[in-house]
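Showing chain A:
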Amino acid sequence: MTIELSRRGFCIGTALIGLQTVSSSAFARSEDGTVKLGLVAPMSGPNARYGAFSLRGAQMAAKEINGAGGIGGRKINILAGDSQGTPVEGVSATRRLIDQDQVDFIIGDVSSSVTLAMQPVAEDAGVLLLNAASSNPKITYKAGVGGFKWTYRNYPTDENRALIVLQYAAEKKGFTKYAVLSVDSDYGRAAIEFTKKYLPRFKSQILTEDYYKEGEVDFRSVLSKIRDSGAQAIIMYGNADSTPIVGRQMMEVGIAGKIPLIGNAEFNTEKTIKAAPKALEGAIEAAAWLPAYESEKSKAFVDKFTAEYREAPNNHAYVHWETTHLLAKAIEQAQSIDRDKVRAALSKIHYASAVGEVTFDDHNQARLPMILLEIENGKPAIKGAYSAEIDYPK
Partner candidate 1 sequence: MNGLPILDISGLCKSYGAVRAVDGVDLHVDRGEICGLIGPNGSGKSTFFDCVTGLARPSAGAVKLDGQDITGWSLNDIAREGRMLRSFQKTVVFSALDIEENLVIAGQMFTFPGILSTFGIGAAARNRVAALRERARELIKIAGLWDVRFQPAGKLSGGQQKLIQFASMLMPEPKLILLDEPMAGINPKLIERVVDSIRLANTSFGVSFLIIEHNIDVVTSLCKRVVVLDQGRKLAEGTPDEIVQNQAVREAYLGG
Partner candidate 2 sequence: MFYTIIEQVVNGIVSGSVYAIVAVGMTMIFGVLRAINFAHGEYYMLGTFGAWFAIEYFDLPYPVAIVIGVVATAVIAVVVGNFVMQRIVGAPAEAGVLATLGVALILQNTVILVFGGSYKFFSGGYIEPVTLFGFTLAEQRILIIIVGLIVFVGLELMVTYSRMGKAMRAVSQNIECCAVVGIDVRNIALWTFILGAGLAALSGVLTAPVNVSVYGGMGELITFKTLPIIIMGGLGNVRGTFVAAMILGIAESLVATYVGLQFRDTVGFATLMLVLMWRPHGLFSAQARF
């Protein structure tokens, strides 16, 4: 016997004593003819800059769509929620968007741990949660046929990325011995976990394994250790901001140009390369997107974003811009803002993104290509777009 104590049950009880509550979810949503889109991102706190980029990307997309007459006449209205990069605040922001602002759809968050906490909230409310920037594979392990019907992700996972990088390094470069130096977060840890999963396939091994805290400034000790370990490359999944520091100190301990960095930590930006050109030469990176990517749509986005905000877009700006367009397309195909219909449309969508066609698998995970590039002569050289099918755990 299972009793569900639900809002409805409670209302029936209270109705008996003559008190009538107005259930907030009874309101019809978006009766004013707009599409209310919630965006959850870290607007304050240590990751505030990611949130700022995300919001700008999404706002630019909304502006473009509204400028072109909206979706079937409906304008997109973006409502931002601040997650501060923590699960508690992420859940609070999500609830606020759903309950107070009555949004129809939510895009968010950047951090995987926040997205994981948002999933059940969106599921309970039956609001579509479209993630654009979290890479933890678990998010879509549990989505679609995995459980959460309302979660979709338009972003490649750590597992994808780890496999592609390892494959390229082993097959094209012939590396077999690696040192790990990744950021100590769900992102850096998960990427290495999945790298380890595929190591035997390429007969490779990890010699040393270290994780740095975000904001770490002293890598000399660990780089000296890597120098003496005999590793052929350093696998690094990290945040963009630590890369110049690592590069500088690689030069200092004398491994610049000898042991390349591989993985993903914005090796390709001009700023990073300028900080330590010698250390970044030969670095290999797998990115969901990068400003230098050669496609018409991508170039147009970079130009427009730069003109609009006088700052070059980063990855977060791009994925939120693209995901907002993706959602608009799904709504258009559903010819309705009915959430069930949009969800169905999303599952069947064939969307032409700036990096290639996007479709969703039965776990609501987008099949996305990853761009592989190598730094040659101080410039990123694109080596192609790769994609990999995910083995979902049974």
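The working rule: a contact is a pair of C-beta atoms (placed from the backbone, for glycine too) under 8 Å apart; a residue touches a chain by one contact, two chains touch by 3 or more; residues count from 1.
Selection rule: all candidates are chains of the complex that A comes from, given by their letters.
The shown structure was predicted, so the numbers you read here are calculated from the model rather than taken from an experiment.
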From 1 or 2, the one in contact with chain A within this complex: 2
Candidate 2-touching residues of chain A, taken from the complex the two chains share: 46, 48-49, 52, 181, 184, 209-213, 215-222, 224-225, 228, 240-242, 244-245, 248-249, 251-254, 271, 274-275
